[in-house]
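Presented below is the structure to which this report refers.
Our next item is chain A:
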Amino acid sequence: MASEALDKPALGQTFIAGLWNENPVLRLVLGMCPTLAVTAAVRPALTMGCSVIFVLVCSNLVVSLMRNLLKPHLRILMFTLTIAAFVTIADLFLKAFLPEMSERLGPYVPLIIVNCIIICRAEACASKNGLAVSLVDAIGMGLGFTMTLCVLASVRELLATGKIFEQQVMPAVFVPWAAMSMPVGAFITLGLMLGLVNTITKKKA
Partner candidate 1 sequence: MILADIFQLWSSAWPAGLTMLGLGAGFAIVLLIASVKLKVEVDPKVEQIHKALPNLDCGACGFAGCSSYARAVLADPELIGKCAPGGPKTSEKIAAVLNLHISDSGPMRRPIVHCRAHTEDRTYYAEYQGIPSCTAANALPNVQACKFGCLGFGDCTRACKFDALHVIDGLATVDYQKCTGCTACSKACPRNIIEMVPFAHENMMTVACRSKETGKATRSMCRVGCIGCGICAKQSDIFKVEDNLARLDHIKYEPDDKTETAMNKCPTGVIVLRGPTAPAPRPAKKTAEKAPAA
Partner candidate 2 sequence: MKVQTKGRFTFKGGTHPPESKGLTEKSAIQPGPVPRQVAVMLSQHTGAVCEPLVRKGDAVQAGQKIGDSDAFVSAPVHSPINGKVKEIALQSHAVLGRSLAVIIEADAENNPLKQPASARFGGDFDEDAYSVEKICAAVREAGIVGMGGAGFPTRVKIEPNPRLPKQTLVINGCECEPYITCDYRIMLEWTHQIIAGIKLARKASGCSKVFIGIEDNKPRAIKVLNAAVKTHRNAEDIKVVPVRTKYPQGGERQLIRAILGKYVPTGGIPPMIGVVVLNAATTAAIAEAVVCNAPLTHRAVTVSGEAIANPGNLYVPIGLPVADLIDFCGGVTQKSAKVVLGGPMMGIAIADLTTPITKTTNAITVLTRKQIGSAKFAGRQTACIRCGRCLEVCPEHLNPTKIAHAVKNNLLDVAEGYYINACTECGCCSYVCPANVELTGYIKTGKIFLARQKKKMPQ
């Protein structure tokens, strides 16, 4: 308990950490599957990001509430259960209100359940901190994730179709690079992006 009080992080710092220093995709290299799968265009990426924020916030809150009741053997099971429940709700919501997106994202919405980011935050943050910190952490992490997804998706969408948010931005003579919307484009763009981030952070250090 004492140590918990000791390294109780400042809210602002927690928030920023999620955005950059501990950005789940760029720095922790977690949750790569949705990152790759849904970033062919910005719109599904954004939807995915929002769903993740929703699940992250809810599960962090619930876990934070339960944190003193958790028993070691069933801890991970509890997390999984909580997350799965909220993912189901998010999935139902998408089906009900954004049917197009739901179809596009397909099984990648339920796959949020096993997205390492969420269990990671439940374990590393929510199970050790109070409601406020957990909430801020969830939002920070979620936004970090969403931002990264959107950047990646805009690069890919731009090159693959010449559009962003389905709006034409490239001049008409531009011939779209179909490969960018294929797995190749996903892997390579993300790889180069991680490389770029590595260079930037190295320089700062």
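Methods note: a residue touches a chain if its C-beta (ideal position, glycine included) is under 8 Å from a C-beta of that chain, and two chains touch if they have at least 3 such contacts; residues count from 1.
The candidate set was assembled so that all candidates are chains of the complex that A comes from, given by their letters.
In this text, all values refer to a predicted model and were calculated from it rather than measured experimentally.
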{"item": "Touching candidate for chain A, same complex, options 1 or 2", "value": "1"}
{"item": "In the complex with candidate 1, residue positions of chain A that touch it", "value": "7, 22, 27-30, 73-74, 76-77, 81, 116, 119-120, 123-124"}
